[in-house]
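Missing here: one protein chain of the complex. Every other protein chain is in place.
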Amino acid sequence: MPKLIKLAGPTGEQAAQWAENTFVHVADEDAIPEAGDVILSLARFQAEGDTLLSSNSRRVGVRIEPAEEVEALAYDLPRLSVVALAFPKYRDGRAYTSARLLRERLKYEGEVRAVGDVLQEQAGFMVRCGFDAFEPNDGATPEAWTKAANRFRHVYQRAVDARPIAADERAQAQAKEGAL
Amino acid sequence: MYQYDVIDREFLTDRSNEFRHQVTRRLAGELTEDQFKPLRLMNGLYLQLHAYMLRVAIPYGSLNSRQARRLAWVARTYDKGYGHMTTRQNIQFNWIKLKDAPDILDALAEVDLHAIQTSGNCIRNTTADPYAGATAEEIDDPRVWSEVIRQWSTLHPEFSYLPRKFKIAITGALTDRAAVKVHDIGLILRRARDGSLGFEVIVGGGQGRTPYVGPTIKQHLPASSLLSYLEAVLRVYNRHGRRDNIYKARIKILVAALGADEFGRQVEEEWAKIDQGRADLGDLELARIRGAFAQTPFEALPARSEAFEAAKAASPALARFARNNVKAHKKPGYAIVEVSLKAVGQTPGDATADQLDVAADLAERYSLDDLRVTHAQNLVLPHVKLDDLPAVHAALEAAGLATPNIDLISDIIACPGLDYCALANARAIPIAQDIAKTFADPDRAEKIGELKIKISGCINACGHHHVAHIGILGVDKKGEEFYQLSLGGSGAEDASIGKILGPALAADRVAPAIDTLVDTYLAARQGEERFLDTYRRVGLEPFKEAVYAQAD
Partner (left out) sequence: MKAVTANRLIDGEVVFWKDGAWVDGFGDAQLFDDEQGEQVEAAVAAGKAAPTVIVDPYPIDLITVEGLGLAPVSYRERIRALGPTNELLHGKQAEGGAVVEAIRHASGAARSTGRVDLIRRK
């Protein structure tokens, strides 16, 4: 089972730690295990998700490939424990958009997990786009992950996290100055 | 000019530290070359033929004297004493060592310069009219909006791994000196009838192997909605741009495949879903940025300078320089001075460290500490008093920087080509030098008038050959350098893509062919027509006939 790093707090608090990975990635050609948490492809979930979710108490996640649209999950999200967004290559940046849409537009509050070619160099981008769980592909430790995700003291654009952007910091500094 | 504050500076420090860490990990073998390459590219560091090349951003083409001097220092300390201005308002150093790169980035960060996103599949340095803040034709200052975009696009978490690179250009004037119609996004500042400020938004222009003049997808985007709208465009592109074929991954291919109307519709649909209150920049920050550019301390001067007029009458060289390199300024008593980096026999766009220092000194003393770089690979002193023009001209002349050829036939754009670039198929620089020598007579050059020759050493078209009056593309023909000529392109407000003249020519036949094209034009010219105008009137045939008849 791949090692899992999770953010300690809700999105925006970036300290990461090892987490128990209870989910099994079930390939489309494999049978779904009798019990235990599973992550399925979108197609498999659309075919078998209802049965799985209603028949027992295990948790279910869905894996979204870059070409698949997260909007397809809009009505299922409240029932999903994990949405795993795939990076077949780290250079494929579509999952960043998918993560933002899950959080900002579809208001998904469950786990958004980065799977595939997941590297610590991208930790900052992933966290800012709303990922809160990671299956690192480069042997990164939670310490390295935390460090990479917090490398920049400032950010310039609003994303999913609650970090104040440069403009906010400036406005704050100005207000403070005005108050003095 | 915009001044970096503590936030901008700490950001650059963090970026520099990050890159130093990445270089250390690469040298220690913790990162493979495949993993490291995109990281160094996002810091502007390429591995070229002879060494690493570092591309440093000059946001909206604007430098102060301290920055220009630091670039000169980098050229002297870490390179072989020169730098190369690119067609996108960057400067490239050709002889950089990987082990020095982190130190160089630190030294640049000290003067608020950086190489962030000068390569990679991300939003690149936003380019702008080099006459910004100086030209009377300006509707609004494009630097304000370029700075807004610079900040917004810097390490954008969602848009740093796009299908391909992404280039934005802005002009606030009707005369387009920023080639906005051949960018991924081109923005033209406009005032609506009710006086409100907005952008005409052009998407999907570009050069490379599939050149397009971009279509307008929005006639009037309210200026304050710029970032939310850009977010919508980039999101549609990030989701739907092709990733299966590197040659079809630019946004122009998506726009062409969907059609501009459908692409525009998808953008509108996405834009409507974006929370603009969050995505757009607040009025306070916008006012802060605008304020930084608004405070240019111009003096009240008479429109005419007797000193300048007298000096001009006494010096034919100054008079020629004034005719070709001095442009109208919005303030009486001031002028915009173009500094040509196209001296005959020189490498187009190259400046030595000493020349950069001279330009820095002149900017500090005579141009309100402002120096610009143009996409045509020249420099600009944007705010020179007419009274000071004789002194500025003399100083430029002493430094080999007074070539009076702006927009003339020897003001040639050329990419580094195969002399430096790992992608090139053929050299570009020697061809430019040949042509400049052929047309070294300045009287003849002035008689020929505006004629824009642009040379690329490969189909990626960094030399903008598609949008040249005469474009030259280097190709590899059975192991020899050959050159394909095209006519009738323009990267300005009358943008068009050039048409191929005929079979490619051997290197030694290029300059003579240009000579023939010019003779053909002069014979057919009516009145004050530019080469481009004559071409557009008479078409390709007479030119083709003249060049290829000679060969038979």
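In this document, chain identifiers A and B correspond to the written order of the chains, with residue numbering beginning at 1 in each.
Here, a contact is a pair of C-beta atoms (placed from the backbone, for glycine too) under 8 Å apart; a residue touches a chain by one contact, two chains touch by 3 or more.
Model, not experiment: these values are computed from the prediction.
A.B. asks: Quick one: jot down which shown chains the absent chain touches.
C.D. replies: Looking at the entire complex, the absent chain's contacts are B.
A.B. asks: Return the single residue from B:D112, B:D129, B:D357 or B:E481 that touches the missing chain.
C.D. replies: Here the residue in touch with the unshown chain is B:E481.
A.B. asks: Among the options B:L71, B:I123 or B:I429, which residue touches the chain absent from this view?
C.D. replies: Of all options in B:L71, B:I123 or B:I429, contact with the hidden chain holds for B:I429.
A.B. asks: Kindly state which of the options B:D140, B:D176, B:D419 or B:D533 is in contact with the chain not pictured.
C.D. replies: B:D419
A.B. asks: Please identify which residue in B:Y52, B:F293 or B:F321 touches the non-displayed chain.
C.D. replies: Considering the complete complex, B:Y52 is the one touching the chain left out.
A.B. asks: Please identify, in ascending order, the residues of chain B that touch the omitted chain?
C.D. replies: 26-29, 32-33, 37, 41, 46-52, 80, 94-99, 119, 246-247, 347, 418-420, 422-425, 427, 429-430, 433, 458-460, 476, 478-481
The working rule: only the chains that are shown with their structure count from here on.
A.B. asks: Which residues of chain B touch chain A in their complex?
C.D. replies: Per the stated touch rule, the residues are 5, 7-8, 10-11, 14-15, 17-18, 22, 35, 38-39, 121, 151-162, 227, 235, 238-239, 243, 273, 275, 278-279, 281-282, 284-285, 288.
A.B. asks: Which part of chain A faces chain B closely enough to touch in the complex?
C.D. replies: Touch residues, chain A against chain B: 66, 69, 90-94, 96-97, 100, 104-105, 119, 121-122, 124-126, 128-129, 138, 151-159, 166-167, 169-171, 174.
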